[in-house]
Structure formats: C-alpha cells, structure tokens
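Only a single protein chain was left out; the remaining protein chains are all shown in position.
The letters A and B name the chains in turn, as written, and every chain counts its residues from 1.
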Amino acid sequence: MSVPDWPGHRAGQHVDVRLTAEDGYQAQRSYSIASAPEDPYLVLTVQYLPDGEVSPYLTQELQIGDSLELRGPIGDYFVWEEKLGGPLFLIAGGSGVVPLRAMIRDYLAGTADVPVRLLYSSRSLPDVIYRDELAEMHDDKDLDIQFTLTDQQPPGWSGYARRVDLDLLTAVAFSSADHPLTYICGPTAFVEAVANGLVELGHDPSGIRTERFGGT
Amino acid sequence: MQLWDGNAIAGVLHAAFGHEMTRAVGTCATCASRNTLATLRVFLRAPGAVARCPVCGEVQLVLIEERNVVCVDLQGLHDLDHNPGSTE
Partner (left out) sequence: MAISRGFHGKRHDGADASRLPPGQHVVPDFPVLSAGPTPQTPLEEWTFEIRGLIDKPISWSWEEFLALPNETPTVDIHCVTKWTKLGTTWRGVSVKTLLADVSTTAKFALAFCDGGYTSNLPIEDLTGGGAWIAYEYDGGPLPAQHGGPARLLVPHLYFWKSAKWVRGLELRDHDEPGFWEGYGYHNYGDPWKEQRYRGD
C-alpha cells in the first residue's frame, strides 16, 4: 500500500484497520506491518480465516485502487531497531512471523553487527509464510533461520519436526550469557509456552518481549 | 476462547492518552504487582476491551470505543508510570 503522509515506522509495529460498510457498520482489526521501514511500500500480510469477518474481505475482495482506513503505526514495546543491538532471537508461531519478518528485513538493510536467529514454527510446509524469501535470506549477514514443522513434514525434510519445547530451545537459542534480545510472536498459548521455556532455561525475562495474536 | 495482550489495545490507548502506552508500567490495585501494559491479558470485543493483571487475573483496565469517544476505566490500577526507567 502507499499511504499519504506516512511518517515511517519501526519494525514490529502494527496498524489498526477499520472497515466501514455502506450502511455504517464497522469492524476493526490490528495487523502487524510486514515491511521494513526501508521498504518502498507499506505491506500488511493477512491470514485468511474462513470464519473471519475482516480477513476474507482483505484477502479476497479488496482490489487495487481500493482504499483502507488505518490508524498507526502503533506500538512501542514489541519493536526492534538497530540501536537496541543483539544478539537477536526471533521466535514465530504461525502468522506471528509477520512482525519478525519486518525486523529481519530491517536488520538486513542496516548496519547492525549482531547475530540474528529466527526459529519459525508452522504446522506444515504449505503453512510457512515467506517460505522462499526466508530460505534465500538464511546465511545473509549473520542471519540463521530454522524452521520447525509440527504436524506434517514433506519427504526428505531436514528441518526440525517438533513443537518449540525445552529441547528445541536448548538446541537453537543463544546462550543466556550472551544476553540476547528475544521477540516471541504467535498464538497466545504458543507465546506463553515459549517464554516460560526460555525463562526455565535461565534467560532473563526482561530480555524477552512478547506479542500474543489471540488463540487460547 | 481468544486471549490477546496489551499490544492489541495499543491503538486505542494511544487515542485515549495521546501517546504510546504499551511500555507504561502499571501497579495492580489488587496484588500490587508491576506489569508493562503490553503484557496485560486482554479480552477484546467483550463488548469493550478488558485488560487483566497477568499475575492475579483481576481487571486493571477497561476500554470502550463508542461513537468516536474512548472511555477508559483505570480503577484496577493503583498507579501508571508512562515513562518507566526515567530517573525523575
């Protein structure tokens, strides 16, 4: 999207989108910004939910030339920018990868000299958003991307095939002695389990930032 | 059952307070724990938004947006520091 007078944003922020029907009926939802501040357009990545009220409209009805009402950019907590440093550990569950993708793109476009690791959990390979883009980015600068598919793996799959449990965190996380900045985003149950797991492994809770996307 | 966190009400909090509030730290009026607003347990469209303490579960904040008026109830907070970490 191109947004008139867009003030720029920081990676991790979101916008509130408001839709108004002709009879005045309104619905509002929040969407994380998928684009980095350096990218030419503002990009939102929306997951289609068959029972949804807003996502079917945004993913199937919206056409080029249509306009949307936005409020934002919003968010001051779940934000990463270069000056915050690293190492940077990003953990995504499902569509929680969206704000983390913005952080990765911001990192690659900038000059921060820190290691960055993304651990991205999805149910199966077709559920992985930005699959090709992320596969290509792996090993750019000091970026490491690990996928885990929890329900179904394709033949010959060489990535992880389990939930993000203590064992997987132990294998992938930076050492707590490195004092990483950790950002966890996804369904609420996923975020809580991962955050609790990291704290159990000795990570400082004050270095962990979370964003819960609904879901129990 | 859907459960969010304080990030989900960042926009309406900004509309109510005039600036970003997700990093603000509130003291729970029930259990006295201090929590960043972004970590509150939030129930949306309840019909309004209800933000509960992540430690004791009691209601800290209720937000209603109606006809372009934002109603904010903060009775569940003993205090709210919107500039945490400042030495003032």
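Here are some notes:
One rule holds in what follows: a contact is a pair of C-beta atoms (placed from the backbone, for glycine too) under 8 Å apart; a residue touches a chain by one contact, two chains touch by 3 or more.
Keep in mind that what you see is a predicted model, and the values were worked out from it rather than measured.
Note that of A:Asp5, A:Glu22 or A:Asp132, the residue touching the chain absent from this view is A:Glu22.
In the full complex, subunit A touches the omitted chain through residues 19-22, 24-25, 27, 51, 53, 57, 61-63, 66-69. In the full complex, subunit B touches the hidden chain at residues 1-3, 43, 45-48, 50, 52, 57, 59, 62, 64, 66-67, 71, 73.
Note that only the chains that are shown with their structure count from here on.
For the pair subunit A and subunit B, the distance between C-alpha centroids works out to 23 Å. Listed in rising order, the residues of subunit B touching subunit A in the complex are 1-8, 10-12, 14-15, 20-23, 36-39, 44.
Interface residues of subunit A, counted against subunit B in their complex, comprise 14-16, 30, 71-72, 74-78, 188, 209-216.
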